[in-house]
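A single protein chain has been removed from this complex, and every other one stays in its place.
The chains carry the letters A, B and C, assigned in the order they are written, with residues numbered from 1 in each.
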Amino acid sequence: MTLVLNLFSIGAICAGLVFFVAGTVGLLRFPDPLSRLHALTKADNIGLGLVVLGLLPFANGVLGGLKLMVVWVLVQLSGATVGQLIAQSMRRNGPNA
Amino acid sequence: MSAATLAGLTGAVLAGLGLYGFIIHPDPLRRVLAFNVLGSGVFLLFGILARRGAAAGLLADPVPQALVITGIVVAFAATALAVALLVRLSEETGRVGLHAEVPAQTPGDGADG
Amino acid sequence: MTDFLFAAAVFILFMVAIGLVRVLYGPHDADRAMAAQLFGSGGIASLLLVASATHVRGVEDVAMGLALLAAFASVAFVNSVAAAGDDGVSGK
Partner (left out) sequence: MIVQVLDIGLVALLLTLAGWTILARFTFPAVVSYVAYGLLLSLIWVRLFAVDVALTEAAIGGGFTGVLLIAAASRLRTTTPTEQGPAAPLRWAVAVLSALATLALAIVVLLLPDPSPTLAPQAIDNIAITGLGNPVTAVLIAYRAFDTMLEKCVLVLAVVGVWSVASDRYWGGAPSAPRAVAQSGALTLFAQLLPPLGILIGIRIFWVGADEPGGAFQGGAILAAMWMIVMMASLGDAPAISKRWIRIAVVAGPIVFIGVGVLGFATAGGFLAYPAGIAKTVIIFVEIFMTLSIAAALPMLVAGPPIQAPRL
């Protein structure tokens, strides 16, 4: 059982790592600010979500697991909001203000 | 080398870096930043004292930790005050330097000067 | 397993650190804000991994604090851009 859980965790966390790589590559390689924004707001949310999923089996009781979920929800909310705001701001004022 | 010693040496480098920036930057906001870097370096030095003082089942000595918490709060209060003064100075004089001999260009209104 | 968690934390930190190049070289201020945002998520992920590997009490609370405040710097950036945009100011 532990082995299965460990394998599950390793799988989920590794998948999360891939998304962080994607976020960074997108941020560095995409040609304009809007597509860079697109790359990173997707990547970091899913990446963190998968890492949280992988850590859930080791969570410190129900409360610990709940806290991990709350962290993910909060980052999700922040990422979505910031993505919207920066995009709006660039459309209105240009990327440099 | 233990994590604590590494953090301590980092604190020493940060303090030096902060000191350098604090002296050479003509822009006061950059000096505020440098001063904060200097401060965080000093806090890290407290951090290694706390970590090396692990005893009695605690992973770090609580006294330096409490001092650092107090220090972080006071540093923030000082930063906020400095920033308020800088913003006001630039509104009043239209510049952000600290040199007194440059005459101020048309202050906003005499009553505030 | 502990080693794997540490290694994953190192990897994520390394990845988001590369993204920080955008903070320095921009070219736009929006890119700098984005890089800081990515660094925030990566930092939180590393923190959770380290917490899970070391079993220090209360680290989830630190992660929750960071996650609550993750958007604040970017919101301040967007707000100040909007405020300055009214005056037609540009440049660094």
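Everything below uses one rule, namely that a contact is a pair of C-beta atoms (placed from the backbone, for glycine too) under 8 Å apart; a residue touches a chain by one contact, two chains touch by 3 or more.
This is a predicted model, so every value here is computed, not measured.
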- Message: Can you list the shown chains that the omitted chain is in contact with?
- Response: A, B, C
- Task: Write the list of chain B residues that the hidden chain touches.
- Result: 2-21, 23-27, 29-30, 32-34, 36-37, 40-41, 43-45, 47-63, 65-70, 72-74, 76-81, 83-88, 90, 94-97, 99, 102, 108-109, 111-112
- Listed in rising order, the chain C residues that touch the chain left out are 3, 6-7, 9-10, 13-14, 17, 20, 23-24, 26, 29, 32-33, 35-36, 39-40, 43, 46-47, 50-51, 56-59, 61-62, 64-66, 68-73, 75-84, 86-87, 89, 91-92
- Note on the structure: On chain A, the omitted chain is touched by residues 70, 73-74, 77-78, 80-81, 84-85, 88, 97
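Please note the rule applied: only the chains that are shown with their structure count from here on.
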- Item | Most distant chain from chain C by Cα centroid | B
- Of all chains shown, smallest offset between own Cα centre and global Cα centre goes to C
- Message: For chain A versus chain C, what separation do you get between their C-alpha means, in angstrom?
- Response: 11
- Inter-centroid spacing, chain C versus chain B (mean Cα positions, whole Å): 21
- Message: Quick check on chain B: which residues sit in contact with 2+ other chains?
- Response: none
- Listed in rising order, the residues of chain A that touch chain C in the complex are 6, 9-10, 13-14, 16-17, 20-21, 23-24, 27-28, 33, 36-37, 40, 43-45, 47-48, 51-52, 55, 58, 60, 64, 67-68, 70-71, 74-75, 77-79, 81-82, 85-86, 88-90, 92-97
- Message: List the residues on chain C that touch chain A in their complex, please.
- Response: 1, 4-5, 8, 11-12, 15-16, 18-19, 21-22, 28-31, 33-35, 37-38, 40-42, 44-45, 48-49, 52, 55, 60-61, 63-64, 67-68, 70-71, 74-75, 78, 80-82, 84-85, 89-92
